[in-house]
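And now, chain A:
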Amino acid sequence: MGLLRKIRDTGRVAEPAPPRPEGEQLSATQEFGGSVQVRCVDAGSCNGCEIEIAGAFNPVYDAERYGARLVASPRHADVALVTGPVTRNMAEPLRRTVAAMPEPRLVVAVGDCAINCGEFAGGYGVEGAVCDVVPVDLAVPGCPPRPDEIVAALRRVTGR
Partner candidate 1 sequence: MSESLFTQLLDLACGAFLLAAVVVLWRRELAAIVRLFALQGVALAVIALLLGLHEDRWGLLVVAVGIGALRAGLLPYLIRRALAAFVAERDGGLTRHGGSEEARETQPLVNVAASLLTAAALTLLAYAVARPLVELDPTPATRALPVGLAVVLIGFFVLVTRRRALAQVVGFLLLDNGITATAFLAASGVPLIVELGVSFDVLLAVLVLQLLTVRVREAFGTTDIDDLRELHD
Partner candidate 2 sequence: MVGYTAIVLQVGAVVAGAPLLTGLMRQTRARLEGRAGAGVLQPWRDVRKLLRKEPITPVGTGPAFRWAPPLLVATSLVLAVLVPLVSTDTPVRARADLILVVSLLALGTLALALAGLDTGTAFGGMGASREMTIAALVEPTILVAVFALSIPAGSTNLPVIVAGAADQPARLTSPAGLLAIAALAVAVLAESGRLPVDNPSTHLELTMVHEAMVLEYAGPDLALVEFGAQLRLTVLLGLLASLFAPWGIATGASLTAVLLALLLVVLKVMVLGMALAAAEVFWAKLRLFRVPELLAGSFLLALLAVTASYFLGAEGGGAR
(Lines give C-alpha, C1' and ligand atoms only; values in the text may rest on other atoms or scores of the structure.)
Protein backbone atom coordinates (compact mmCIF):
# COMPACT_ATOMS: atom_id res chain seq x y z
CA MET A 1 0.00 0.00 0.00
CA GLY A 2 3.04 2.20 0.25
CA LEU A 3 3.11 2.55 -3.51
CA LEU A 4 -0.51 3.66 -3.61
CA ARG A 5 0.16 6.39 -1.12
CA LYS A 6 3.21 7.42 -3.11
CA ILE A 7 1.14 7.67 -6.26
CA ARG A 8 -1.48 9.76 -4.53
CA ASP A 9 1.06 12.09 -2.93
CA THR A 10 3.14 12.52 -6.07
CA GLY A 11 0.34 13.26 -8.46
CA ARG A 12 1.34 14.47 -11.89
CA VAL A 13 5.00 15.27 -12.36
CA ALA A 14 4.96 15.90 -16.11
CA GLU A 15 5.69 19.53 -16.78
CA PRO A 16 3.10 21.46 -18.77
CA ALA A 17 3.66 21.07 -22.48
CA PRO A 18 5.67 23.96 -23.97
CA PRO A 19 4.33 25.50 -27.20
CA ARG A 20 4.90 23.58 -30.38
CA PRO A 21 8.44 24.17 -31.70
CA GLU A 22 9.06 26.41 -34.69
CA GLY A 23 10.57 25.27 -37.95
CA GLU A 24 9.29 23.99 -41.26
CA GLN A 25 7.53 20.66 -41.29
CA LEU A 26 9.44 17.59 -42.33
CA SER A 27 8.10 15.74 -45.32
CA ALA A 28 7.59 12.49 -43.42
CA THR A 29 5.70 14.12 -40.55
CA GLN A 30 2.51 14.15 -42.55
CA GLU A 31 2.74 10.42 -43.12
CA PHE A 32 3.58 9.61 -39.52
CA GLY A 33 0.44 11.40 -38.41
CA GLY A 34 1.40 11.87 -34.79
CA SER A 35 2.89 8.46 -34.15
CA VAL A 36 6.62 7.90 -34.16
CA GLN A 37 8.48 4.83 -33.03
CA VAL A 38 12.05 5.56 -32.06
CA ARG A 39 15.09 3.31 -32.16
CA CYS A 40 18.21 4.60 -30.40
CA VAL A 41 21.59 3.79 -31.88
CA ASP A 42 24.69 4.49 -29.83
CA ALA A 43 27.32 4.79 -32.54
CA GLY A 44 30.15 5.48 -30.12
CA SER A 45 28.88 8.07 -27.69
CA CYS A 46 30.21 8.83 -24.23
CA ASN A 47 26.69 7.98 -22.95
CA GLY A 48 25.99 11.58 -21.97
CA CYS A 49 23.42 11.86 -24.73
CA GLU A 50 21.89 8.51 -23.76
CA ILE A 51 21.23 9.82 -20.28
CA GLU A 52 19.54 12.88 -21.74
CA ILE A 53 17.46 10.74 -24.11
CA ALA A 54 16.38 8.65 -21.15
CA GLY A 55 15.54 11.94 -19.48
CA ALA A 56 13.40 12.98 -22.43
CA PHE A 57 11.24 9.90 -21.95
CA ASN A 58 10.98 10.18 -18.18
CA PRO A 59 7.81 11.36 -16.45
CA VAL A 60 8.99 14.96 -16.22
CA TYR A 61 9.57 15.60 -19.93
CA ASP A 62 7.36 12.75 -21.06
CA ALA A 63 8.12 12.63 -24.78
CA GLU A 64 5.54 9.87 -25.06
CA ARG A 65 2.69 12.37 -24.79
CA TYR A 66 3.64 13.70 -28.23
CA GLY A 67 3.33 10.25 -29.76
CA ALA A 68 6.95 9.11 -29.64
CA ARG A 69 7.73 5.69 -28.26
CA LEU A 70 10.95 3.72 -27.89
CA VAL A 71 10.94 0.33 -29.60
CA ALA A 72 13.20 -2.69 -29.59
CA SER A 73 13.68 -3.35 -33.30
CA PRO A 74 14.52 -1.08 -36.26
CA ARG A 75 11.82 -2.93 -38.19
CA HIS A 76 9.28 -1.30 -35.86
CA ALA A 77 10.96 2.12 -35.98
CA ASP A 78 10.35 5.29 -37.97
CA VAL A 79 13.16 7.33 -36.49
CA ALA A 80 16.70 6.44 -35.58
CA LEU A 81 18.13 8.57 -32.80
CA VAL A 82 21.87 8.34 -33.41
CA THR A 83 24.34 9.54 -30.79
CA GLY A 84 28.08 9.89 -30.71
CA PRO A 85 30.77 10.06 -33.36
CA VAL A 86 30.48 7.01 -35.57
CA THR A 87 33.32 4.67 -34.68
CA ARG A 88 34.82 2.37 -37.27
CA ASN A 89 33.18 -0.67 -35.74
CA MET A 90 29.77 0.98 -35.61
CA ALA A 91 29.70 2.40 -39.14
CA GLU A 92 28.44 -0.75 -40.80
CA PRO A 93 25.95 -1.64 -38.05
CA LEU A 94 24.58 1.91 -38.28
CA ARG A 95 24.11 1.59 -42.04
CA ARG A 96 22.39 -1.75 -41.56
CA THR A 97 20.15 -0.41 -38.83
CA VAL A 98 18.95 2.42 -41.02
CA ALA A 99 18.55 0.05 -43.97
CA ALA A 100 16.46 -2.27 -41.81
CA MET A 101 13.92 0.47 -41.09
CA PRO A 102 10.94 0.51 -43.43
CA GLU A 103 10.28 3.64 -45.51
CA PRO A 104 9.45 6.40 -44.73
CA ARG A 105 12.22 6.77 -42.17
CA LEU A 106 14.18 9.59 -40.58
CA VAL A 107 17.58 9.83 -38.96
CA VAL A 108 18.05 12.26 -36.10
CA ALA A 109 21.60 13.03 -35.00
CA VAL A 110 21.64 13.84 -31.29
CA GLY A 111 24.52 15.78 -29.76
CA ASP A 112 27.53 17.62 -31.07
CA CYS A 113 29.51 14.44 -31.54
CA ALA A 114 26.88 13.05 -33.88
CA ILE A 115 26.82 16.29 -35.86
CA ASN A 116 30.54 17.01 -36.19
CA CYS A 117 32.42 14.47 -34.06
CA GLY A 118 32.77 17.06 -31.29
CA GLU A 119 35.59 16.32 -28.87
CA PHE A 120 36.46 13.15 -30.72
CA ALA A 121 37.08 14.67 -34.14
CA GLY A 122 40.15 13.17 -35.71
CA GLY A 123 40.33 10.30 -33.23
CA TYR A 124 41.96 7.18 -34.62
CA GLY A 125 38.85 5.06 -34.12
CA VAL A 126 36.37 7.58 -35.50
CA GLU A 127 34.94 7.05 -38.94
CA GLY A 128 33.23 10.44 -39.05
CA ALA A 129 30.04 12.23 -38.13
CA VAL A 130 26.68 10.52 -38.58
CA CYS A 131 26.04 12.43 -41.82
CA ASP A 132 29.20 10.90 -43.28
CA VAL A 133 27.68 7.45 -42.86
CA VAL A 134 23.94 7.81 -43.33
CA PRO A 135 21.80 10.73 -44.53
CA VAL A 136 20.69 12.84 -41.56
CA ASP A 137 17.31 14.55 -41.57
CA LEU A 138 17.44 16.44 -38.30
CA ALA A 139 20.15 17.43 -35.87
CA VAL A 140 19.96 18.26 -32.16
CA PRO A 141 23.07 20.21 -31.14
CA GLY A 142 24.41 20.33 -27.60
CA CYS A 143 26.97 18.53 -25.55
CA PRO A 144 24.85 16.90 -24.37
CA PRO A 145 21.57 18.43 -25.58
CA ARG A 146 19.02 19.13 -22.89
CA PRO A 147 16.05 16.76 -22.71
CA ASP A 148 13.65 19.52 -23.73
CA GLU A 149 15.70 20.07 -26.88
CA ILE A 150 15.46 16.38 -27.72
CA VAL A 151 11.74 16.49 -27.01
CA ALA A 152 11.40 19.53 -29.27
CA ALA A 153 13.15 17.67 -32.11
CA LEU A 154 10.89 14.67 -31.62
CA ARG A 155 7.87 16.97 -31.67
CA ARG A 156 8.93 18.29 -35.05
CA VAL A 157 8.92 14.69 -36.25
CA THR A 158 5.57 13.76 -34.76
CA GLY A 159 4.02 17.09 -35.61
CA ARG A 160 2.30 17.36 -32.23
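These made the cut because all candidates are chains of the complex that A comes from, given by their letters.
Everything below uses one rule, namely that a contact is a pair of C-beta atoms (placed from the backbone, for glycine too) under 8 Å apart; a residue touches a chain by one contact, two chains touch by 3 or more; residues count from 1.
It should be emphasised that the depicted structure is a prediction, and the values quoted were computed from it without experimental measurement.
Here chain A touches just one chain among 1 or 2 in this complex, the one numbered 2. Contact residues of chain A toward candidate 2 in the complex are 3, 7, 10-14, 17, 31-37, 59, 62, 64-67, 69-73, 75-76, 78, 101-104.
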